[in-house]
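Sharing a structure with you now.
Shown here: the complex without one of its protein chains, the others still in place.
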Amino acid sequence: MAEPLLKVRNLDVSVRDKKGHEFKIVDDISFDVQPGEVIALIGESGSGKTTISLGCMGYTRPGCHITGGSVELGGTNVLDQSLTALQELRGKDITYVAQSAAASFNGAMTIDAQVTEIPIITGAMSREDALAKAAQLYADLELPDPENIGKRYPHQVSGGQLQRLMAAMAMISDPRLLILDEPTTALDVTTQIEVLYSFKKLIKDHKTAAIYVTHDLSLVAQVADHILVLKDGQMVEYGATEQIISDPQHDYTKALMAAAHLMPDEIHAPPVVTNEDPPLLQVRNATAGYGPDQDIIALQDIDLTIHAGETVGVIGESGSGKTTLGRLISGLMGAKKGGIYLDGHQLAQSVGQRSKEDLRQIQFAFQMADVALNPRQRLNKILSRPMLFYRGLSRREADREVARLLERVDLPTDFAWRFPPELSGGQRQRVNLARALAAEPRLIICDEITSALDTIVAQQILDLLEDLQDELNLSYMFITHDIATVSKISERIAVMRLGRIVAQGTVDQVLTPPCHEYTQLLLNSVPEMRTDWLDEAVVERRKLVAALGD
Amino acid sequence: MTAQVRTWQGELREAASDLTPGVTLALLFLIFVFLVGAFAPWIAPYGEGQILTNESFEPPSAIMWLGSDYLGRDVLSRLIYGVRITLFLALVITFLSFFAGVGLGFLAAAFGGRVDMWMSRINDAMLSFPALMLALIVINSLGSSFVVLVFTIAFIDLTRVFRVARALAVNIMVMDYVEAAIVRGEGKGWIVWHEVLPNALTPLAAEFGIRFTYAILFISALSFLGLGVQPPQSDLGVMVKENMQAILYGEYTTLYPAFGIAFIAISMNVFVDWLLQRSSAKLPDEI
């Protein structure tokens, strides 16, 4: 094999906490990047993947520092370079595409000014040449109006376009190594594959070597040649992409694979319910909006039914109105038209007008458990409050009940005296659920409760949800953007787009072709673990987008 | 993750272990000054208005440790009484402005909508009044007494406290845990008391320190202009004014009270800075 382009050997990065103690967040990492090769760094949050990629550029975030090892790019040790040498290296040889382009572009400069900045100030290109090259890159990345898009300011273009513009900025000096840090994570699922596709094409056409940082194993299968799996700053497994996805060796990699957001091979057809009972909850012909007179319509003519003991998945992208629907049902906002019916009787519009008994039966579980739990209240208080409030339990009864509840969500009972910040993300999400259970509800509205969690933890929460349902005959309204997850746990599904429900029915009805174009588009956007998936998916996507006609 | 259960005693112990020498010094100084103020009549060697000698600006001696002032009164005793009055006024002012400002600010944040809009608008208009101008106009009309001073400065402070408290509460009100309480059907009072207040305590404590310092500086400035505390009563600002002219003749008496004010204010600011840094709490843009 030829001499590698990038040689990382025994890289250590440490942080110093407030008291001055040091601890390693990246521990003894070694890998190579061959010219023209893409290597993926995979791991969950806190695995050190971003820190490693930044370390390859000789950069650490404030508070961190590199304590050992070497990073050699074409024979020169990046870590030994002076600041001036590093600046030259970063502009020309190693370039970076950040996770959030919207935040990483400078709001006070035009896009062209930022894309062409480095070649112009280093004198590598004339202004005209740089602008021409930028326009060419925009065209390669299939951005609209490549001649003029660069004249705009960052806030004037969409998130998906910005992400591609940032890739253009990284590619303008024909770097030897490109670092992509979660470049599609902030995007909607249906936009994601388009951007991923243009990145893949760009890297291939320019034969650039790249480091691709992500938490999503299914995505990198499309772009990477080698995969490096990380956990807690340490290397777990390192191998060729084919080998990792077909024959993972390490248990952790296997768990990652198992929890990946993939469509199940077979969509389970729920038994035909001969449910003659009146529905638990009905949304009838509801329209709602924001603004003084609800002028900005967020929901249009919504009809939705939830029976006792079933899970209804509500799926849509950002701006589809799925969260607004949850807020409408729970009484956080009122409807302009139509109504919500519980057991056949109409619920009052707002929380303040509903009876305690009505409120108790519908509970809400929030997406971000870290902001959904008051950091200054012990779990005991968080969990006992609904019991005291709705059920009028005495203090002593409530204490006993809290202990039972903690056990039910698989947490130790002595956690009752802890504060939320002392818990891990997954534990907090369990408490979040437990709080909803404390009211002994019949319906829990789960708003993206697994999307902020790492995949393995998310899977555990889903398992817990199913156990609880079997035990307590609960109903869930499961709001999410992730069609793969929802297809696994729901009996029925409603697909939302631009404030309307475009398709609704049992899982197999909605998801089995032929289905609505938009449902098809969502299905098409779920990555598959085969390396030729992306190219096919993009072709299909373009057809569907054209058919949707906007 | 710590395995220990957090208690307030534990928190206090941990806070104490985080003290740097500078902050410890500042805290000790503040405690000392407050004790001096509280027990002034027992500590001061002489009465605050007692004329001991016909000589102005006598040098320090065994009888008068810091010498005499322009009327031949004991400078040390006057300093001790001055500290007492300055601290007393500043404390009353800060408590008043906090009581009203935090209450109104939380109210505006909890109700939101039109209530909040109008309260904030009126407050913004009040803020566009330079503080000293407001004080001068009121003093022009009502004269200067303790009551006028306290209420005027407390009112000026109130507009600042309102802004900070409201901003803090608004930031907390949008948190999901508050939303969770709202969907549960909790009343506004319960939400403010159990969800908002505990999370605003640290920044509010810091703000209290800042407002306290501000009150001290403001009274001192007014007294220095001759429009604050009126003789024969005197705070530190009055002492600076009284002895100011003597500096032209090389008598530095006026510097004692001036530096006294500065040291109290520095100590408080050092403490506030430490508090904010330690809790990584942030005050919404300071004024």
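Every chain is named by a letter (A and B) in the order it is written, and numbering of its residues begins at 1.
Definition applied: a residue touches a chain if its C-beta (ideal position, glycine included) is under 8 Å from a C-beta of that chain, and two chains touch if they have at least 3 such contacts.
What we mean here is this: contacts and distances are computed from a predicted model.
For the chain that does not appear here, its UniProt entry gives the protein name "Glutathione transport system permease protein GsiC", which is one of "siroheme decarboxylase", "Rubsico expression protein CbbX", "Fumarate reductase/succinate dehydrogenase flavoprotein subunit" or "Glutathione transport system permease protein GsiC".
One of A:I29, A:I42, A:I66 or A:A98 touches the chain omitted from the figure, and that residue is A:A98.
Looking at B:A38, B:L91 or B:I266, the residue that reaches the missing chain in the full complex is B:I266.
Within the full complex, the residue among A:D12, A:D28 or A:E88 touching the omitted chain is A:E88. Contact between chain B and the unshown chain involves residues 124-125, 128-134, 136-143, 213, 217, 220-221, 224-227, 237, 240, 244, 247-248, 250, 252, 254-255, 258-259, 261-262, 265-266, 268-270, 273, 286-287. Residue positions on chain A in contact with the hidden chain: 54, 57, 59, 61-62, 83-84, 86-92, 95-96, 98, 100, 103-109, 117-118, 121, 152-153, 155-156, 169, in rising order.
Please note the rule applied: only the chains that are shown with their structure count from here on.
Averaging C-alpha coordinates per chain places the centre of chain A 47 Å away from that of chain B.
Looking at the complex, you find that chain B touches chain A at residues 1-2, 5-6, 175-177, 179-180, 182-186, 194-195, 198-199. Remark: chain A residues 330-332, 351-352, 354, 356, 359, 363-364, 366-368, 371-377, 385-386, 389-390, 414, 417-419, 422-424, 435, 439 touch chain B in the complex.
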